[in-house]
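Omission of a single protein chain aside, the complex is shown with its protein chains in their original locations.
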Amino acid sequence: MPVQGLRTVTSARNGVGAFILQCKRLDFHYCNHGGSSRGMLAFLTQTLPEFARENPQIEVRVAPRHGKHPVIKGQYINGREKAICVRNMEPGEILKKAMILKDASGEKLKRTKKPVTSLNESVRGIWSPYHGDLRGV
Amino acid sequence: MKRLQLQRWSSTVLSPRARTSNKLHQHLYSASLRHQSTVAPLQTESPTQNVIEDASLDLEDPELKLRLDSVHKRKSQLKYPSPPVNAAAESAKLAALHARLYLPSRLPLETLARTLVDVSADPNADFNNESLATLGHDLLTYYTSEHLLATYPRLPLTVIFAAMYAYVGPKTLAAMSKEWGVDVASLPGGEVDPGFLQFKRVEPGTDLSKATKGKGPRPYAEAKNWRKTVTSKIFYDDEFGDPIKGSNEAGAGVPDELARATAVRALMGAIYLHSGRPAAKLFFQQHVLSRSLNISQLFNFSQPARDLTRLCARENFEKPVAKIISETGRLSRHPVFVVGIFSGQDKLGEGAGASLLEARERAALAALKGWYLYSPLNVRVPSSMEEEGAAPWKPAYVDLGEVIS
């Protein structure tokens, strides 16, 4: 056989063609009695419908959790989950937290130094000591 | 607890007419049991259904009525192996998936729900995604192959097969459906949220190689030792150069990867049917073609130097000659040789290696890849002529074919 094909899989580049929001689902947990849920209850009645309408790609779930602080949990496409406790917060602050969960990629937080990461090979090639003008010593 | 109390209460106090509800409760109890068990839901007989309707009309307790309604609904859901059509409009998961993929509004949620029902979950051809997947598979492979052939007219067939597999093979499509956030239902059924992908899993211990019945179009497929030419793969095998297998047995399970790939293909078919050709092509470009693939890594040469000689002979180039361009440390533990392959005055390729042979092989490899990966400027694919107001078609470059096949 002269030349064989090697089987691989193309790697995804989210955003190059289509863009898929990484936040899949937001769970809003609240308590009907607890005082720390007061802002959450206001958020659920006032702001949440509009938030859900603006972000149709996110599945929104509202579920009571009796006797606990209110929490927003985000489920991501990579299978991870992020949770933010929103006890004693105003509806506006809760909206900000929901936006944080919406914009997050779901990855674990990492400290990086380089701004650009690339899948592509270096465009200009790698420098070689055996090419180009050799200077006499 | 409530249920038990009611039973006790009814047996002592209630009139025989209300006792129908008691019977009903027993029925409810058994129905919920069946729902939880792994046994397939039975078709309910019509007499019991009539009883339910009568009872729900007679009863005045709103809570009981509500519960009866839900029981009724659940029973109707349990009747079918896949979610009923009207459940699609109520599924938040499905609506979110529709919005996440920016699917055209002309593609209804009901069709999207249908693309997520595998043939192993619902054998009824009107409710599973098999027909849509067939169409979608043809579209995906057509668009990919025309892109590959127009962009790289000299690719060898085996590499085209590999590239096709990389773009629209089952592994890639399954990965795509995961990246879209499609979740899998652990068991298919009428009561499952239609936003889940539904299929029947393969039983543990099943031999996947023997799971199919029927045979493909290739004659003498049983003869294992016969040589299969690459050209014969075009006629007898599928788009990835794999032998075509017969259809699965009815009721057999499907691997996760295959079910996901089928769902993606079915979605492509559904977009084509509901929103037309341009929409399907755009969807293909955005989701399939935008992924990254390094085609030069798909080659696996066994004898690059021999291939290169044959190529030069065919193209009437001068015989390729390997020459050392530079070297260092010939007598040391780690020498480096840079060898170029020349045809007359023209350098075809160059490679560096720790021995002269290795460097020569690498140089021949580079030269061959340079030949095979030729790509014309301003590539146009045949299907671009389907657009309105397309410029007149200029014939695409067609190559002689492979050097050695």
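A few points about this structure:
Every chain is named by a letter (A and B) in the order it is written, and numbering of its residues begins at 1.
Basically, a contact is a pair of C-beta atoms (placed from the backbone, for glycine too) under 8 Å apart; a residue touches a chain by one contact, two chains touch by 3 or more.
One rule holds for everything that comes next: contacts and distances are computed from a predicted model.
According to its UniProt record, the chain left out of view corresponds to "Large ribosomal subunit protein bL21m" among "dolichyl-diphosphooligosaccharide--protein glycotransferase", "Mannan polymerase II complex GMA12 subunit", "Large ribosomal subunit protein bL21m" or "Polynucleotide 5'-hydroxyl-kinase GRC3".
Of the listed positions B:L135, B:V202, B:A252 or B:L293, the one in contact with the omitted chain in the full complex is B:L293. Taking the complete complex into account, B:S375 is the one of B:S70, B:N86 or B:S375 that touches the chain left out. Contact residues of subunit A toward the unshown chain are 13-19, 21-22, 54, 56, 100, 102-105, 107, 109-112, 115-121, 123-125, 132-133.
Everything that follows uses one rule, which is that only the chains that are shown with their structure count from here on.
Averaged Cα coordinates give subunit A a centre that lies 25 Å from the centre of subunit B.
Residue ranges of subunit B in contact with subunit A, taken from their complex: 92-93, 95-96, 98-102, 156, 158-163, 165-167, 169, 171-172, 175-176, 178-181, 241, 285-294, 297-303, 307, 325-326, 328, 336, 338, 352, 368, 402-405. In the complex of the two chains, the subunit A residues touching subunit B come out as 1-14, 16-18, 20-21, 24-25, 56-61, 77, 119-121, 128, 130-131.
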